[in-house]
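Every protein chain except one is present and positioned as in the full complex.
Moving on to chain A:
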Amino acid sequence: MGEYLSADEDYYSDPDSQEPFHSHDDVDVDVDVPVVEDDRDDPRSTPSSNKIVIRKEHLLLAQMGDLRRVMDLLKLREQHARTLLIHYRWDVDRLVEVLAEMGKDKLFAQAGVTLPGNTTSPLLQSSSIITCYICMEDVCPREVTTMDCGHCYCNNCWSEHFIVRIKEGQSKRIRCMEHKCNAICDEAVVRKLVSARDPDLAERFDRFLLESYVEDNKIVKWCPSVPHCGNAIRVDDEKYCEVECACGFQFCFGCSSEAHSPCSCTMWELWTKKCRDESETVNWITVNTKPCPKCHKPVEKNGGCNLVSCICGQAFCWLCGGPTGRDHTWSSIRGHSCGRYKEEGEQKKAARAKRELYRYMHYYNRYKAHTDSFKLESKLVETMMDKISALDRRFYNLNDFSWLTNGLNRLFRSRRVLSYSYAFAYYMFGDELFQGEMTKKTREIKQNLFEDQQQQFEFNVEQLSKYLEEPLDEYSEDKVLDIRMRVINFSGIVDSRCEQMYEYIENDLLGCLVRTTHSIAPYNSKGVEKASLWSATVDNSGCHPPQDVKDFGRPSKESGCSSSRKRSRRDSRGDGLFDLNLPAEAIDKC
């Protein structure tokens, strides 16, 4: 026990240290919890190495990273590099590929980059008065500008052209005024001429160029928080993942909606839509109505008798839902008895609709139950703080309570996965997305296996929830220690059960799909990963994360868990005590 405490203690002490967490606390505690393996070769073992928050004020610097790579590679000026990158949607690798495939000239021509020729325009050298062929006015050479492509017009016309284009929202690609000239205008010229006329618009132009780095870029996205925090998130080399912005908002990087793993983005979109459309109505309809056997409209029973008649004129038996005649006595409907079971083709359609509805209700209710539990348990955070301070006063040798906070975090994470797993199952084993993917038999077997795992996971989550809700502050020290043991124990079990379920989903369910691919954000024992703050000291290549982030990401073999780093207390937001994404090292090490 004592060793445990020291480990927990160590975890929080020295908040400023950024060093990897060394495992002098590699203790053997006698609980039957599988340890999270350390050196796996999947992205899970290097969390945070590739997720970076870029604050609005750092966008320019972040953009410079990619720009400089291209500038160095092709010996270009910044604006040309930007034009190239906007054309290739900030995909430096793709740009390099095109360069290798087609050569520099074609690459430049396609993107509209024209490097200034060596000879100055003959117009400029010869006459003292130049006619601008746009406004047909004669102007002196000081008042004309020749673009890199060699086309020369008066400054007034250029300015007007730029202003119209910027207002049209074409800032990112303002072409030369000459007919069929594909060249993109030099942004420095645009800036200079526009700001002389309309400084606000020039600012807008700059903002468009800057924000292109987010808006036209596959690997950078705005944080979808409302109200918007102004941050962008960059994720390298990982298409399907969930990430937490510095503002605390967690989202799926694939679809920018809330984190929804193990549902795929498609499933989640369908599910949220279905829930929005149907939940209220469906609830009521299932409880209060039965479909008419003739017109299939839902019928509500408003009297006491079991002979119900629909507005379409059809009478039916409320008990079995079958069609009947209209004559009845107090005790029975004439010529009708529902004691016998029979299958009729007529009823099949109604039966299928009903089955579908019940199927949806089954999954929805469980999804909802866990979502509701999650909301209720969120209140535990407040009471837990009181409990901890009470415990802290009473037991001097129990001075670390991270097992409680970690357990709580584990519970929150698991609840969420659990509730989404029902939405997942609804689509995985239904016909809407995967009709014909599996034979009926295979599906049945797989569904059974999945449900077994889901149940075990669910059972352990409930256990964990139960112990976390105990009135610890009223218990004796022995009892508290006992519960502490159980919380740690179940946290570990829940984690590994959840991971097993994910493995099954990824390998045996989604991995076996033939006709379509559904990818999900992989399981992360530590919850949705927090993107690290982009630092201005980033190396120039731009594709590499800041140095300290690299350290963070390197799996430390000597420590007992996949990626460990002491987190400073200051990192946690909100009340300074609970952070839903605290790495659960203590748990993982058990």
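FYI, a contact is a pair of C-beta atoms (placed from the backbone, for glycine too) under 8 Å apart; a residue touches a chain by one contact, two chains touch by 3 or more; residues count from 1.
Heads up, the rule we're going with is that contacts and distances are computed from a predicted model.
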Exercise. The hidden chain: which UniProt name fits, "Ribosomal RNA-processing protein 43", "Cell cycle checkpoint protein", "DNA primase large subunit" or "E2 ubiquitin-conjugating enzyme"?
Worked result: "E2 ubiquitin-conjugating enzyme"
Exercise. Given the contact definition stated above, which residue among A:V70, A:I86 or A:C157 touches the chain not shown here?
Worked result: A:C157
For this session: Specify the residue from the set A:K75, A:R142, A:K180 or A:K440 that touches the hidden chain.
Result: A:K180
Problem set entry | Sole residue of A:A109, A:I134 or A:L513 that reaches the chain not shown, by the stated touch rule | A:I134
Problem set entry | Contact footprint on chain A, counting only the chain that is left out | 133-137, 153, 157, 160-161, 164-165, 177-181
